[in-house]
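All protein chains but one are shown in place.
And then chain A:
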Amino acid sequence: MNGTIEAPTIEYALLAPLLVVFGAAIVGVLVEAFAPRYLRSAIHLPLTLLSLAGAFALAVWQAVKGVPTKPAAMGAVAVDGPALFIWGTILILAFVSVLLIKDEEHFVGSAAAVPGSAEEEQSLVERAAHTEVYPLLLFAVGGMLLFPAANDLLVAFVALEVMSLPLYLLCGLARRRRLLSQEAAVKYFLLGAFSSAFFLYGTALLYGFAGSVDLVKINQALGAVGGQDTLLYIGAAMLGVGLLFKIGAAPFQAWKPDVYQGSPTPITALMASGTLVAAFGALLRVFWVGLGGLDWDWRPVLYGVAILTMVVGAVLAITQTDIKRMLAYSSIAHGGFLLIGVIATGHTQAENTSALSGLLFYLVAYGFTTVGAFAVVTMVRDAGGEAWHLSRWAGLGKRSPLLAGVFAFFLLAFAGIPLTSGFFGKYAVFQAAVANGATPLVIIGVVASAVAAFFYVRVIVLMFFSDPAADGPSVVLPSRGTAAVVGVAALATVVLGVYPQPVLDLAHTAAQSLFVR
């Protein structure tokens, strides 16, 4: 009252997983600054893995102890069931991606050196390594954790930037095809910056409408404030653009193939799994919690976006000749299928729960399969690095039946064949959509699935039914980390495909309380 500001109450225990990850990231920066070069990698790796594992353990402990019913940190961060579930998923996927990164061949020795220059030669000779990859990654993961839990648009914006900025950098660090990688980084940065601006502008307009950036208050204002519809609609649309960009929904998908192709493959794996999960979590929270009362207005728009995304993803993937670009388009198509789940809300809590749990399950299933698929991509090498061109994959089934078999299995999971995790993911979302009257959307989804199956199958045809080229790529003996990643991903794809009940239960429990308000 007399000029003092009350200290905010912060539930540190609830936010512990976040704090652990950010803390480790800061320690990582200190390591970069003070530890001798030859020790850095040896310190970073256990630090990163331990912090991710610790954060996971804390998240699990939190979930076991009981999910809070109120947002934490003065209403800024909501650590609720869905958020904890998404945290768990992201942390596992990040952990797995770090195992891929460990193989440092993926990263350039000195990013500042011009490709092909003497400096680059020098860095190769010196065996220089960008060990700051690890703290950067931790910051990105921290952002991914905060983004879906942000209960307030400003926190969401901060999280978005914390997540994205390290990723822009990481994208440009590929050891091979330096120019492609740098181009990807620039593209991602520019487009990402635009989308952030859209997000921020939308936030500002919604603040103008509701007088608050708190999602709950915005939702309350929807029914209470009149005469400000222009602000509301433009604000919501802008916010939507920012979010849809991050999940790569059409017509904002253009960055995805380029960025996925150019980035070092472990980073692609992280983006294709972790970022997608985080962005979907945030999208759900904003549209369900913040703009839930406006669903009559955004639903038709998202309907259209979902259709466009599925069609664009499935159709353009057919024309791809690069394995990573193909997987990128496949990820766009899957984004479309996931959007069906966002639209599949109903009138009762039970219906919403089934939609949300279906979506959560799909995210887990898709995340694991994606990481596994990219891990396989890192193992198929030409003289100049990874063998990206599809024609190079011909006859892989004969050269290396096990690896090709596992990859074919991942592709079948993407295609949604029964007894793989992808099938139940799709099924869960489609079922919720049919139950809530979005059958036409499901039919379009089914047709898109059939189209998408074509290009997955085409890769299988290449691997198994064609004869290998004489100078075909070699399959590197995987490092223990990569082997573990492929193994875990394959196992998850099988188990979720044959016995999905436990994870479905978990998703259902997480979704039960829906989002806290």
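Basically, contacts are C-beta pairs under 8 Å (C-beta built on N, C-alpha and C of every residue); 3 or more make two chains touch, one makes a residue touch a chain; residues count from 1.
In this text, contacts and distances are computed from a predicted model.
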{"item": "Undisplayed chain, where the name is taken from the UniProt record, one of \"Peptide ABC transporter substrate-binding protein\", \"Lipid-transfer protein\", \"Pyruvate dehydrogenase E1 component subunit alpha\" or \"NADH-quinone oxidoreductase subunit M\"", "value": "\"NADH-quinone oxidoreductase subunit M\""}
{"item": "Touch criterion as defined above, residue of A:39, A:197, A:461 or A:491 at the omitted chain", "value": "A:461"}
{"item": "Selected residue (touches chain absent from view) among A:419, A:469 or A:491", "value": "A:419"}
{"item": "Residue of A:421, A:449 or A:493 in touch with the missing chain, whole complex considered", "value": "A:449"}
{"item": "Residue touching the undisplayed chain, where the options are A:338, A:373, A:489 or A:504", "value": "A:504"}
{"item": "Chain A, residues in touch with the chain not shown (by the definition above)", "value": "357, 397-398, 401, 412, 415, 417-419, 423-424, 427-428, 430-431, 434-435, 439, 442-443, 446-447, 449-450, 453-454, 457-458, 460-461, 464-466, 499-501, 504-505, 508"}
